[in-house]
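One protein chain omitted, others in place.
The chains carry the letters A and B, assigned in the order they are written, with residues numbered from 1 in each.
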Amino acid sequence: MSETTVTPPETRNKLTGGGSAGRAGDKIFSGLTLAAGILIFVVLAVVSLFLVLEALPAMTAAPDQITSHQSFWSYVAPLVVGTLIASAIALVVATPIAIGVALFISHYAPARISRTVGYVVDLLAAIPSVVYGAWGYLVFGPALVPGYKWLHENLGFIPVFGQPSATGRTLLTASLVLSVMILPIITAQCREIFIQTPSLHQEAALALGATKWDMIRAAVFPFARNGIISAIMLGLGRALGETMAVTLVLSAGALTPNLIGVGNNTIPAEIALNFPEAFGMRQSELIAAGLILFVITLLVNMLARWIVSRYSEFSGAN
Amino acid sequence: MSTTTETSQQSPRPQRSAASGNTLKAGQLPSWSRAATLAGSLAVSAVIFLVAGWNWVPVLLVAALLFLVAHSAWTFAVEGRRHGQDAFWGTVVWMAFLLALIPLVSIVWTVVANGAPTLVRPGFLTHDMAGVTGVQDRLAQRGGDLAGGIQHALVGSLLITLAATVISVPIGLLTSIWLVEYSRGSWLSRTITFLVDVMTGIPSIVAGLFAAGIMMVFFEWQSGGISGGRQTMGITAAIALSVLMIPVVVRTTEEMLRVVPNELREASYALGIRKWRTIFKVVIPTAISGIASGVTLAIARVIGETAPILVTAGVATGTNWNLFHGWMMTLPVYIYRQLVNPTAPAAPDPSTARAWGAALVLIIVVMGLNLLARVIARRFAPKTLGR
C-alpha cells in the first residue's frame, strides 16, 4: 500500500495478482459448454447434409433406375398423400376429444379424481408406440370389421367406403390408432394451459353470472388458444412421424381413396418395412422419402410457431 | 368479455312455484332430472337393442346421443338458453372423457391380460430366442410349453439406452448450461435454441436413417468403399436414440436452470466464488431433482422406440453384449418381429404370446421410469421450507 491517493498505472495493484488458475477454469468450462452447443449445430448440419446427399441420386435418377420403374416423384407422391391423410384424420378425431378430456380434468371432474386422471393421461402418453401398434393390429382392427361392413353396405356410394378389408388392417384403422396415440399428448398439453388460466379472469366471469360454459368460452379459451394450437401441432408432428403403429396396423398397398380396404401407405411405414433389406438405389429412395418427411414435419413446426407468434399479442397470456 | 352479450339476450327466469320452498331454486330443474334422463335414454336404447338386435356398440352410441339431446333440451326449456348450452357442453365434455377411456382401458387390459400368463412362465426373462424354431412353437400351439424368452431383448434395450444416455446427457447438460449461464441472448444462442426445436421435431425413423447412414459412410471411408453391413450394431442405435434424446434433455435442463433464482448465483459470486464453481456447486445442485426427473422421462421415451432401432441395430435371436459388433435385439423390436414374422408362420400363437409378454415388460419398465421421475422430482426437490 502506498501513501499516494492516485494509483498510477503499472504500480503493483495487489488485486491483479493470483487467481489465474481459477480464471482458466472459468474459460475452460465456458468453452466446453459452448462446444457442446456447437456440436448440436454440427450434428444437425450433418444430418441435413447427409440426407440431401444420399437422397440426391434417387431424386435425379431416370425412371427406369428406380426400383418401381417410375420417376421418384411419382413413387413418393402416394406415400406423402397417405401420410397426410392418416395424420389429418387422426388430428380431426383426436383434437376435440382431447380438448374435452383436458377440460374435464381442469374444470369438470371432481377435485379428487382429476389429479388421478391427469396422472393417468401422462402415463398413457408414455406408452411405446409399438404397443399401440400391437393393439391396433390384434384387437382394434378386427373389432372394427363389422363397422366397416356396415359402412360399406349403407354408405358404399361414397368412395372412401369401398370394399371393406376382412382383417380391419386399413388406413382408417391406422388413423384411429394414431388418434388414440396422440390423444394423451394433446390432452396433457391442453390441460397444462387450461389449469394456468388466471383464476382472476375466471372468477370475474363467474361473478358476472356466467355459467360454467360461458366462463370457459370467455376466460379459458382465449387465454389458451396459443397453447391449444401448439398442442395440436405437437400431436400432428407426432402423427406424421409415427412409424410402428402404422407399420403394424396397415396392410400396405397402392394409393386408393378407399379408407376401409386394403391399400395406402405412409412414408415412415414404407421406410421401416423396406430399409433393413435395402441397398444401393433402393436405399437412396428411402432416404429421399425420409428427407421429405423431415421437411414436412419442419414445415409443420414452423407453421405452429408462426401462428403462435402471430396471435401472441392477443392471447392475454402475459 | 363476450359473456355480457349473452346475458342481454337471456330471457327472464320463470318464477314458477315461488310459494313453495327456497325462491332461489325457482326455475331450476330438480336435482333428479339428470339421472332420470340418463335412465330414460338407456331404457329406450335397450328396447332398440331387443327389437332390432343391434350389438352393444351402436346401442350405447344411441343412448349417449339421446341423453345429450334430452338433457340439454329439458334444461333449455326450463332454465333458458344459456343454461341449456351449459348443460349441452358439460355433457359433451363428460362424454369425451368416457369415450377416451374406452381405447385406453382396452389397451392396458389387453396387454395385462395377454401378457401376464407369458410373463409368469419360468425362463421368459432369462432365455433368449437362440435355437427356438418353428418345431417348438408348433408343439406349444398344441399345448406344449412355450419356448424362448426375452433375455437378449432386455440386454439390448439396457445397453443401447444406457449408451444413448451416456452420449446425450453430457451434451444436453452442457448445451443448456451454455444457453442459460453463458450465452446472454446472443444470436448464436437463438440459433441453437431454434436448432434444438427443429431437432425435437425429427421423426424417429429419420433419426434412425441418419445414424445408419453416418456409420455406413464411416465404414466405407475406413475400408475403402464397402461397409459390408458393419454399421448395423448397438452403438449405431444408441446414436439414433441420442438424436432424439438430446433435445429433450436440453429443453428440460434449460427450464430447470432458469427456475433457479438469480439471488443464489449472486450470493455465490458475492462470496468470491468463480462462475463455473457456482454453476457446479450452487446452480446444478438446486436444479438437480428437476434435471434428473427430466432425464428419466427422456430415457422412458427412447426405451420404447422401435423404428430407429430396426434400421440401425437390426434383429437378433441371441444375446449380444457387445455394442460395437453384431446385430442386437431390443424389446420394442422384439415385439414387432414376433408379431410380423412369427417363429412358426403356421403356428403364430406362441409368438403372439411372447409379444404380449414383452409388451407387458416394456410397459412396466416405462411406467416404472415415469414413477421414478416423479419420485425424484418430489423427494429430492430442495427444501424451501423447514421441516
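Following the convention adopted for this analysis, a contact is a pair of C-beta atoms (placed from the backbone, for glycine too) under 8 Å apart; a residue touches a chain by one contact, two chains touch by 3 or more.
Operating definition for what follows: contacts and distances are computed from a predicted model.
Peer 1: Quick one: the chain not pictured, UniProt calls it what, "ATP synthase subunit b", "ABC transmembrane type-1 domain-containing protein", "Protein translocase subunit SecD" or "Phosphate ABC transporter ATP-binding protein, PhoT family"?
Peer 2: The missing chain's protein name, per its UniProt entry, is "Phosphate ABC transporter ATP-binding protein, PhoT family".
Peer 1: According to the contact rule at the top, which chains on display are touched by the left-out chain?
Peer 2: By the stated touch criterion, the chain not on view contacts A, B.
Peer 1: Which of these touches the unseen chain: B:Q136, B:T175 or B:S268?
Peer 2: B:S268
Peer 1: Looking at B:R190, B:K281, B:H325 or B:R378, which residue reaches the missing chain?
Peer 2: Only one of B:R190, B:K281, B:H325 or B:R378 touches the chain omitted from view, namely B:K281.
Peer 1: Considering the whole complex, not just the chains shown, which residues of subunit B touch the missing one?
Peer 2: 184-185, 261-274, 277-278, 281-282, 285-286, 288, 382-387
Peer 1: Considering the whole complex rather than only what is displayed, give the residues of subunit A touching the chain that is not shown.
Peer 2: Given the touch definition above, subunit A has residues 1-2, 4-5, 7, 9, 13-16, 18-19, 22-23 touching the missing chain.
In this text, only the chains that are shown with their structure count from here on.
Peer 1: Counting only Cα atoms for the centres, state how far subunit A is from subunit B in Å.
Peer 2: One centre to the other, that is 12 Å.
Peer 1: State the interface residues of subunit B toward subunit A in the complex, per the touch definition above.
Peer 2: Touch list, subunit B to subunit A: 1-4, 6-7, 55, 57, 82-83, 85-86, 88-90, 92-97, 99-100, 103-104, 106-107, 110-111, 170-175, 177-179, 181-183, 188-189, 191-192, 195-206, 208-210, 212-214, 217, 243, 246, 250, 274-277, 279, 297, 300-301, 303-307, 310-311, 314-315, 332, 335-336, 339-340, 352, 355-356, 359, 362-363, 366-367, 370.
Peer 1: Looking at the complex, which residues from subunit A come into contact with subunit B?
Peer 2: Those residues of subunit A that touch subunit B are 22-23, 25-26, 28-30, 32-41, 43-44, 46-47, 50-51, 54, 96-101, 103-104, 107-109, 117, 120, 122-124, 126-135, 137-140, 146-147, 180, 183-184, 187, 204-205, 208-219, 237, 240-244, 247-248, 268, 271-272, 275-276, 286-287, 290-291, 293-294, 297-298, 300-301, 305.
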